[in-house]
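Input: a single structure, listed below in structure tokens.
Missing here is one protein chain; the remaining ones are kept as they sit in the complex.
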Amino acid sequence: MTADSFRISAQPIDVAALRAILDDPRAGGMACFEGRVRDHNDGRAVNGLRYEAYVELANSEGARILDEARGKFDILAASAVHRIGDLAIGEVAVWVGVTAAHRDAAFAACRFIIDEVKARVPIWKHERYAQGDANWLHPQAGDVA
Amino acid sequence: MTADSFRISAQPIDVAALRAILDDPRAGGMACFEGRVRDHNDGRAVNGLRYEAYVELANSEGARILDEARGKFDILAASAVHRIGDLAIGEVAVWVGVTAAHRDAAFAACRFIIDEVKARVPIWKHERYAQGDANWLHPQAGDVA
Amino acid sequence: MRVRLLYFASLRDQAQRESECVEVQAGSLQQLYEAAQERHGFALPRARLRVARNGAFAHWQEMAAEGDEVAFIPPVSGG
Partner (left out) sequence: MRVRLLYFASLRDQAQRESECVEVQAGSLQQLYEAAQERHGFALPRARLRVARNGAFAHWQEMAAEGDEVAFIPPVSGG
């Protein structure tokens, strides 16, 4: 993985390795966001979940989002990885890191990337609930993510 | 170090350990910010720098900022560490991490904390320039940080 | 002509398969979904989906071509 890339990963996300890739002597700041598996959603207890992706399109759409971020914000590099497969509570589902000379751009780009990934990249979450049932999440426009 | 604390550290900042302290099954997201030593500032090449702090007051003011963040934003926990001593280019000078059920609050609180730390906590940066001179940074109001 | 359809998430559960090859008359991507929806009883209305053709987002009005791989994209929930 290079600094400027988006990747779908079937393996656990190695945050330390991702941070190291973004090391850059010009960088004054790195903003990052980790999405983790919560033990609840929408008021229901969650035991675990599974993500699946349309991998080919997810990778190209993710790369497009990073390109857009580089066009909109004065950043040095941006990386994002989204996990697929079975995840336990607390595991990292998505990681976004952005380096920039100044923190304004790093924060704004990081926020842009996670928002766009959630809105556009073909990845789906399947939640298993403590009560035994399970559900694919297909949010309506306007749902709180 | 506990999840809800501010600390001045004379040792290198162990980001992996800090992240682990913030693990929380209720957390849907963690926003973090790392400030790193840049190889330039204000157009001048920087070889390295030193931070010093009024440690007693820095720790109490940092703790107050974290309290304010918990009051203003719907977050689960927040930690921040600021390094003092001699740092090389690329080293982590400051780390802020915030967990929350939702990413809006995590991002907003993380940004608030780093902004307030930079504005209020008694820590000073001493830069050594490639040309051989050195300088304490005492920014004027309105300077770009 | 022959096209390959890809199903994800709840569509895959309802179709009980992740893909299928179908023989169809000339038609738009929209018509492909409508036929698949009738065949498999998909709950999601087309207005809530996006469509991709050969690995790139496409428009529902585009006509399918021989050998296309067409994916119906339910509302996403990554992150």
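Labels for the chains are A, B and C, by order of writing; each one numbers its residues from 1.
Basically, a contact is a pair of C-beta atoms (placed from the backbone, for glycine too) under 8 Å apart; a residue touches a chain by one contact, two chains touch by 3 or more.
Model, not experiment: these values are computed from the prediction.
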Touching partners, among the displayed chains, of the absent chain: B
Residues belonging to subunit B that touch the chain removed from view: 35, 51-54, 56-57, 60-61, 82, 93-94, 114, 117-126, 136-140, 145
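In this section, only the chains that are shown with their structure count from here on.
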Innermost chain, where centres are averages of C-alpha coordinates: A
Centroid distance [mean C-alpha coordinates] between subunit C and subunit B, Å: 48
